[in-house]
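Supplied in structure tokens, the structure appears directly below.
Every protein chain but one is kept in place in this view of the complex.
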Amino acid sequence: MIDYKKKLATLSIEIKSIFSGHPIAIAGLIGFIVFVLTALLAPWIAPQNPYDLMILDIMDGLLPPLSKLGNGTTSWLGTDALGRDILSAVMYGLRLSLFVAFVAVSIGTTIGVFLGLLAATKGGWVESVIMRAVDLKVSFPGILLALMLLAVFGTGVDKIIYALIIGVWASKARLTRSSALSEMQKEYIDAAKISGIPNWRIMLKFLLPNSIAPVLVMVPMALSGAIGAEATLSFLGVGVPITEPSLGLLIANGNDYLLSGKWWISIFPGVVLVSLVLCINVVADRIREHNNPYLKSMDKQ
Amino acid sequence: MINFILKRLWHSGILAITMSLIVFFGMYVVGDPVEMLSDDEFTEQDKIDLAIELGLDKPLYEQYFTFTGDMLQGDFGTSFVYNRPVLDLIIERLPATLEISLLAMVIGLSIGIPLGIFSGIKNNSRASKIISFFTTVGYSTPNFWQAIILIMVFAVFLQWLPASGRGLTNSMFGVEWSLLSIDGLRHMALPAVNLAIYKICMQQRLAKSGTQEILYQEYMTYARAKGISRYRIIRRHLLRNILIPIVTITGLEVGGLIAFSTVTESIFSWPGIGKLLLDSIHMIDRPVVVAYLILITLMFVFINFVVDVMYAILDPRIRHQK
Amino acid sequence: MKYINFKTACFVAISASMMGSVSADTLRMAFSVAPSTIDPFKSSASGTASLNEHLYEALVSRTNDKLLATSYGWTDDTTLVVNLREGVKFHNGADFTAQDVVYSSCRMMYRVGGKKNMLTSAMGPVTDVVAIDDYTVAFKTVGLYPILIQKLKSLSILDSGDADLGSTLKFDNTGDCGITRYPTKDEFATGKYANGTGKYKYESFSNTGDAVLVRNDDYWGNPGNWERVEISSVGNSGARMAGLLAGDYDLIENPTGEDLLALEGNSAYSFSTEPSWRTIFLVLDVGSDVAPGVTAADGTNPLKDIRVRQALSLSINRDAIVDKLMGGNATVASQFAPSYQNGADSSMPDLAYDADKARQLLADAGYSDSITINLRMPTNKYQNGKRVGQAIAQYWSRIGIEVNLVAEPWSVFRKGRSARELGVFMYGWGHPQGPAQMISYAFGTRNKPLNLGGSNYSNYSSPDFDAAMTAWAVETDEAKAFEYNQAAMRVAVEDLPGIPLYYQHSIWAHTSDISVSGRPDERTFADMASKN
Partner (left out) sequence: MNNIPLLKINNLTVTYPLNSEGSDVLKALDNISLNVNSGQIIGIVGESGAGKSTIGKAILGLLDPPAKIVSGEITLTDTAMIGLSESQYESFRGNQIGYIYQNPMTALNPVLKIGEQVIEAILANTAMTGKEAYNYAIQLLERADVSFAKDRLQKYPHQLSGGLCQRIVFAIAIAAKPKLIIADEPTTALDVTVQSSVLQTLIKLSQEEDIAIILITHDIGVVSETCDYVYVLRNGKHIEQGETVQVLEKPTQEYTRSLMASVPLIEKRLHRFALPNEDKMEGMTSHLGYLEEERKENLYLNKTILKVTNISKIFYTSSTLFKRKEAFKAVKNVSFSVNRGETVGIVGESGSGKSTIGRMILGLEDITEGSIIYNGRDLKSITSPEDRLAHCLSIQCIFQDPYSSLNPRMTAGENITYGLKVHKLIDSKNAKSLAQDLMTLVGLQRHDADKLPHAFSGGERQRIGIARALGYRPDFIFCDEPTSALDVSVQANLLNLLKDLQEQFSLTLLFVSHDLAVIRQMCDQVIVMKDGEALENGSNDSIFEHPKHLYTKSLLKAMPKFKGIAKQVGFNDSK
């Protein structure tokens, strides 16, 4: 318990040291937190459930912002063709986009870290196989691969998560491996080895905690990348199902109407998408900068 | 050297085979080309005939070996949809992709790198912060959203530039290029800019972090301590070193360009290989998809090789490894 | 506020004068599907067919106009005699004669590298094609084959002079015909043999789907409206529209309904619609004991119950879909083929919308709130398809059916369909050869010799329907054939093996200085457009 508290305190100090004096990064962090909260609370704060076909009425379709719906409520950001309230759709879309990205990045990172550690510690053919697979993946642009996979396996939230995981794991595995390899050069690993500590313990207790930092630093970047990729795939129509639109699919829907002056259908989700990715990237940049050895060494002297 | 090339070839061979296997069998799972090519009024016999015609009646592994066997002899097969040799299709469309990719690359490099070096050197200046903010925005904006905005603003709203198609092409070396006519360039402008925005932002960020990394190297301080002028330090000591990471990344980013050109090409209806790929995926035109991916794999292998060579040319430490 | 200004500004900008000025006698068209070849025998896909129709002509047009034929008729059960138009010249100056019809029939049967052509199967029952004299040709069939003249609408006539005919030209089923050399595929691709009798002549074509054509001044009838026709292919509808607005094209195919709203307030552009032969309908698996993706509390296939099918139909407000989602560019369907198509029963009553009654019917059938349906549909295939799918899902939800809408790429969808994994799906189908053709494939009990039921994914089987269709299949008298056809249609609408939704309209958007009269077969032909 005490330990937990202490860790929390260290974490808050760390966060403070990362962000203090960087107003843009702070704004990004706040923005990101607001987006996450909105996404989490969407079922309670959204004016309607845009996935519930029962309450959608095509008679409410294509209303501009601030219109009154058939049931007497106001649609602040207008509706799409099916009478879906854009504000609610954006909230739920945000929820879906974040969910997909979070899940994909955490699973992909876990897999990548595990494989990277395995490659670094096992060496030999295990390493060859893993690293060739990484090469295979890295030499191929993720978006192309995801496109192929989604074309093969069809669309759906689960499918797009798989496709994104495949986009995420390889770079993490490569990073973990190189970080673990450089960690393995260090003497504490030798110390563990000569003390007869089993390899799996060395991997989990020595290598993992020490080589994961550079991977964790990349996680926010991976997150924004995954959000962008999901949006792109959904925009191309191979992402999430049409009844549960993510931000990308909302933009795609609205794109059809853009020329007819019904700008609100795609502009709002677009603005939210760009702001979300921007917030994450600003934070990610700051974290990376903070962890940059060159800038850091200067900080410390 | 020869060993190295052989090893590279061996690796890329494995890469290409794995890729072709995944795609070949993957595409088999997706859908049935016969279904895609048959009308509703096709009889069962028609479908069987069509399958025989396309060579799809044989066991899948046999199809695979036939396909790869032919491919090794330079025959990438015939498109189910276009009924023409796949290689012809790809080669005909490759220039379109190449020209926007290259244009985007040139724009990206010529704007991104100077901006990046500038903001790396003047890291704390207001201008640098503004530049960095804009590139962060630019690279946080998904490609397709940029495309939408570009079309809305420049094609529809201002009517300055066409939003789709390739425009007038002129022939050079027996290949049609849009680059060679004003009309063609006008058509290229939006898709190329669409691709380039990301490049600019990416290159700016890379050049910036590269610059900063090099700025903190001891030899930079030492160069100052020697009394060398600031201008010369940037021109010789900084630029020469910064080229190394930039060339590497640029080489690898060519892949990203080709990949994103699928998105850009489909939005701008640019008739390049990216669009061909998307269409072919939708139409289960397996020979085209497989051939595309194998060619792209080979291209990446080649690019990687070129990057390695460039790396050595730029970095004498690698060249002289003993 | 900013965006509202943007919108107004948008209209202003659109109203502004066009940028590029192009010769007034050139028509620039953007197709939605790229033509893949200029060999007219290879593909009936809309882009390819549209392009090739400019270059080549058949004996009779799809809208039953006489082109290279002046008259035709069955002289006995197995002989179709066609009188040909005289004084017609190919683009290369050669005269058109009966020999060209025989040659074209041969080439249709000739399989280059084993590959079939469009009519290889359809002309299977043809045993011989004989040039009786220079301007009369007879088709001999193996048995009764009344539909042959419909099939021949796809037989583009090529110049026999482009091949080496050998000593005697004699039709046979392999296309060998004694011909020593056909133009090869690659030769065709160069455009050298793009030599038809059509209103426009070949100038260039690339497989990216761009083509340039010029007027055939020696055309036998009224010459083409345009001196020069430039065809581009733009798959993305937004890009097509943007291209029109940017002045790149004069005429575009298939703008989305939404885009039309943008044009409505703008005098520089307008659009033309034409009811097409395509009916959008839902296919219901009414025959299987368990329909894939359809579940009911009792484990049976609820779609077997006519009351459930009626409820599904009654719950849908077709007027709302047509008005709200299709922007009025569709016609509410009362049957499985457009009421306005030649041969259809135009007096078929409308299908009712009555959600209460639908709920009641479900209750009567014992399926209140207990049915789950996976509604499958292809993406990017039909105008507004995804939105219509969601609207159907909305309507069915309201009568207590749980709907999962599954929209998949066309390829995945087609594969699922052919594996019969789709219990309920949305489909669009139209047949240029008349309403009977489509329902014969879609709802007939499988009958190979008569070619019925080939696409019967409803697993529907009705003796009454089959009786009417069997009679239709061998009826050479047109009026009688129509009657059989209408009888079958009435059975189908009664039994609802599917649910008709609406008839799609084809739309062309274009600049205001041309006027367009569209075609119901969804093809685009330069002469649809004329200068004001």
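Chains here go by letter, A, B and C, matching the order in which they are written, and residues are numbered from 1 within each.
Going forward, contacts are C-beta pairs under 8 Å (C-beta built on N, C-alpha and C of every residue); 3 or more make two chains touch, one makes a residue touch a chain.
Everything numeric here is computed off the predicted structure, so don't read it as measured data.
Peer 1: If you put the missing chain back into the full complex, which of the shown chains would it touch?
Peer 2: A, B
Peer 1: If the hidden chain were put back, which of B:29, B:106, B:127 or B:225 would touch it?
Peer 2: B:225
Peer 1: Touching residues of subunit B against the unshown chain: what are they?
Peer 2: 1, 3-4, 7, 216-219, 221-230, 232, 236-237, 240-241, 244, 308-309, 312, 314-322
Peer 1: Identify the residues of subunit A touching the omitted chain, counting contacts across the whole complex.
Peer 2: On the subunit A side, contact with the omitted chain comes from 17, 20-21, 185-188, 190-198, 201, 205-206, 209-210, 298, 301.
Heads up, the rule we're going with is that only the chains that are shown with their structure count from here on.
Peer 1: Which whole number of Å gives the spacing of the CA centres of subunit B and subunit C?
Peer 2: 37
Peer 1: Taking the mean of the CA coordinates per chain, how far is subunit A from subunit B in Å?
Peer 2: Centres of subunit A and subunit B (C-alpha means) sit 24 Å apart.
Peer 1: Among the residues of subunit C, pick out those that touch two or more other chains and give their numbers.
Peer 2: Subunit C, residues with two or more chain partners: 6, 10, 238, 242, 245, 380, 409, 411-412.
Peer 1: Residue numbers in subunit B touching 2 or more other chains?
Peer 2: 30, 148, 152, 156, 266, 281-282
Peer 1: Considering the complex alone, what residue numbers of subunit A touch subunit C?
Peer 2: 53-54, 56-59, 61-62, 81-82, 151, 154-155, 237-238, 241-243, 253, 255-264, 267
Peer 1: Which residues of subunit B touch subunit A in their complex?
Peer 2: Result: residues 11, 14-15, 18-19, 23, 26-27, 29-30, 133, 136-137, 139-145, 148, 152, 156, 209, 212-213, 216, 255-256, 258-260, 262-263, 266, 277-278, 281-282, 289, 293, 296-297, 300-301, 304 of subunit B touch subunit A.
Peer 1: Which positions of subunit B touch subunit C when the two form their complex?
Peer 2: Of all residues in subunit B, those touching subunit C are 30-32, 35-36, 39-46, 49-50, 52-53, 81-84, 88-89, 92-93, 96, 148, 151-152, 155-159, 161-166, 176, 266-269, 271, 275, 279, 281-284.
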